[in-house]
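Written below as structure tokens is the structure these notes are about.
Only a single protein chain was left out; the remaining protein chains are all shown in position.
Labels run A and B following the written order; every chain starts at residue 1.
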Amino acid sequence: MLLLVLDLAGTFVFALSGATAGVKRRLDLFGVLVLSFAAGNAGGITRDLLIGAVPPAAISDWRYLAVSLLAGIITFYWFSAIDRLRSPVLVFDGAGLALFAVSGTQKALALGLAPVMAALLGMLTGIGGGMTRDVLLSEIPTVLRADLYAVAALAGAAVVVIGAALRLPSTAVTIAGAVVCFGLRFLAIRRGWHLPVAHQPGQSATDDPHTPGDRKDDHV
Amino acid sequence: MLLLVLDLAGTFVFALSGATAGVKRRLDLFGVLVLSFAAGNAGGITRDLLIGAVPPAAISDWRYLAVSLLAGIITFYWFSAIDRLRSPVLVFDGAGLALFAVSGTQKALALGLAPVMAALLGMLTGIGGGMTRDVLLSEIPTVLRADLYAVAALAGAAVVVIGAALRLPSTAVTIAGAVVCFGLRFLAIRRGWHLPVAHQPGQSATDDPHTPGDRKDDHV
Partner (left out) sequence: MLLLVLDLAGTFVFALSGATAGVKRRLDLFGVLVLSFAAGNAGGITRDLLIGAVPPAAISDWRYLAVSLLAGIITFYWFSAIDRLRSPVLVFDGAGLALFAVSGTQKALALGLAPVMAALLGMLTGIGGGMTRDVLLSEIPTVLRADLYAVAALAGAAVVVIGAALRLPSTAVTIAGAVVCFGLRFLAIRRGWHLPVAHQPGQSATDDPHTPGDRKDDHV
């Protein structure tokens, strides 16, 4: 039950991020709704296909569709209100990441997967929607460059896996995992924490890998 | 039987659209054949994976492959003849959309899916091939911006679902659905009907969302 609520909440906030990106790229109403659904559900659908849980929950349960369309319509008709929030895509994205990382891990653990694999599938659930959103917009997925994005998801998933191994109460562990993931992601954005970029010969030492031009797909 | 013929005809016309787009982007012969196969079969393969019908018909039945390759070879060697038709990608695309929307819906209904889900899977069958074609060409999928594209597919699928609920003759319902979808799509192109684009603060009121530059991925 908690799992379903988390999953639907994650779907909603990710769908908001997809719809916001779609409106910014001037897609029409249908395009915005497709991006809402894709951003909200592609991670979970991929996870379900990989573990053989077909048809995926996002297809067989109408609530995922309803929640995604709701987020898309709200964003489409009240875009200026949603846009007034500071860098809304990043914030919704971070919340969706946290919710999906813990719910995806819980689902994989419930199906009896090994801990490491469960954590990775949780991470995939978290990053799959955003990657699909960016691929559909013909951009290099944010997750491949952004500051501690997937690492945050993995940290949240690890909290859930370790908590489950220690037999701590499931609700507390879930909340702790989500808080760790969102907090880490939020701090990374605020403070500009990021993973290293490989040194390439011939580059000047002062060449900043994160110039504004490079970051255009971060939707900051 | 009717289902198979529709499906193969849809595969053929979609494969023509994929091959035409591939030739325009100067892909080599193999690239053109891959785009033919992807545009013709990705929608059906995705539908089959989602409903657990593996291996998908496009993989296990050689006729889908044969029809796709035929369309690709015809387009490759007689491109100037095919290009002389006015905006051929859009026309083939519209015909494929109509055929797949009704055949996909029929297949989903035959497998006992609920009406709303069957209509959505029909729509997905219709738009999946074109989306895959555009993603492979590193473009934002036409369907996310084009005039009443997916809405036309959904309308055709809805005709099939409603007709099935009223127990009308299957052949008549199928033809009606395809005609509704293609007609709606064709009128939308001719008359420039399109879905609304969200208002973004700071844009001038005269800013036309469909400037030629914006439309380059419509392959008009």
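Just so we're on the same page, a residue touches a chain if its C-beta (ideal position, glycine included) is under 8 Å from a C-beta of that chain, and two chains touch if they have at least 3 such contacts.
All values reported here derive from a predicted model rather than from experimental measurement.
Novice: Which of these touches the unseen chain: B:Lys24, B:Arg63 or B:His199?
Specialist: B:Lys24
Novice: Residues on subunit A that touch the omitted chain in the whole complex?
Specialist: Listed in rising order, the touching residues are 49-52, 116-117, 120, 131, 135, 138-141, 143-146, 149-151, 194-201, 209, 214.
Novice: When the complex is taken as a whole, what residues of subunit B touch the one chain not shown?
Specialist: Contacting residues on subunit B, toward the hidden partner: 22-32, 34-35, 45, 49, 54-56, 59-60, 62, 65, 75-77, 79-80, 83, 135-138.
Keep in mind that, in the parts below, only the chains that are shown with their structure count from here on.
Novice: At what distance in angstrom does the C-alpha mean of subunit B lie from that of subunit A?
Specialist: That gives a centre separation of 29 Å.
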